[in-house]
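Attaching a single structure in structure tokens format; questions to follow.
A single protein chain has been omitted; all remaining protein chains appear in their positions.
Take a look at subunit A:
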Amino acid sequence: MDSVIALFNSFVNDWPNLSLAIGLILLPLLPLIISVAMYVWWERKVIGWMHVRMGPNQVGPLGLAQAFADVFKLLFKEITVPEKASTFLFYLAPLIALVPAMAAWAVVPIGDKMAWSNANAGLLYLLAMTSLGVYGIVLAGWASNSKYAFLGAMRAAAQVVSYEIAMGMAIVSVLILTGSLNLSDVVQAQAGSKGFLEWYWLPLLPMFVIYFISGVAETNRAPFDVTEGESEIVAGFHVEYSGSAFAIFFLAEYANMILVAFLSSVLFLGGWLSPLQGWGLGILSAPGWWWLFAKAFVMAFLFLWFRATFPRYRYDQIMRLGWKVFIPITIAWTFVAGCLAFFGGVTIGPGGTP
């Protein structure tokens, strides 16, 4: 018994350190949530312009406060639980969708020596976290006790598992060229004197394209949004959700989109490195977090552009694209990456200083 009390006491004495760590962990969440709100506003604005209409323009200047107005509307709405739904899982599902979307941010490096966790197995951790997100969708579909929600969940499970393979292979090719699972090392390995030609998008161009398309499929966004497919299965897995429970699904989806945008910038577009690195242009050649954010903004914009441009894929065509097109290409290009690494086509490991 004494040992238990001693254990407890030391745990309490350790509390200041622990609470500091927990505070640091929670630090990125608020900016993330605000950027999700702004991203939703930007999406509606961009799609509005592409459709030759105004988009939100009533609440606040340029309609900027529209996203916050929507959030408060959702928070005040009643959450309805369908009859015969599995209540516990029904409430748990949005949280399970949200937690991996937030947890994955722990290893994303913002700048040189700027990351919440400089984990050695960062890439693997990312794969693990992104693969967990599907549980929220599957559980929501099952717990709702509704056939449309269930159909959406089934589609989501099959789609996410299929595209994860292509995504994983793309990440494998990056780590072959880097020689490390650490995300900071991935960016350092893309440093060099030839500007943006040093980045991995060039030797791994097919992988870059496949990674981003798989990212779109993995986040269930248009043109791969058969999980929601409002013209076929109403709103898919979240048809029974309302109010704040729906808001959490929304938050998780957009946080995942921003994550994919950041990750494709880190893995293939040199992260915080300047596109003009090594050309001696002063501040323009210097690395900095602003480059990462600019790249991520462009990648995030692509999501919106896709949504306004492409019609939805048919389900069997999604499966064909994933299994019969992407996976063979990724396997072949992993071999090419191995050859590049073996015969010295690219520099392996943290290379020259920018």
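Note that a residue touches a chain if its C-beta (ideal position, glycine included) is under 8 Å from a C-beta of that chain, and two chains touch if they have at least 3 such contacts; residues count from 1.
In this text, contacts and distances are computed from a predicted model.
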{"item": "Which of \"DNA polymerase IV\", \"Potassium-transporting ATPase ATP-binding subunit\", \"Signal recognition particle receptor FtsY\" or \"NADH-quinone oxidoreductase subunit J\" matches, in UniProt, the chain that is not displayed", "value": "\"NADH-quinone oxidoreductase subunit J\""}
{"item": "From A:118, A:131 or A:334, residue that would touch the chain that is not displayed", "value": "A:131"}
{"item": "Chain not shown, touching residues in subunit A", "value": "7, 10-11, 14, 18, 89, 119-121, 124-125, 127-128, 131-132, 134-135, 138-139, 142, 150, 153-154, 157-158, 160-161, 164, 168, 181, 314, 316-317, 320, 324"}
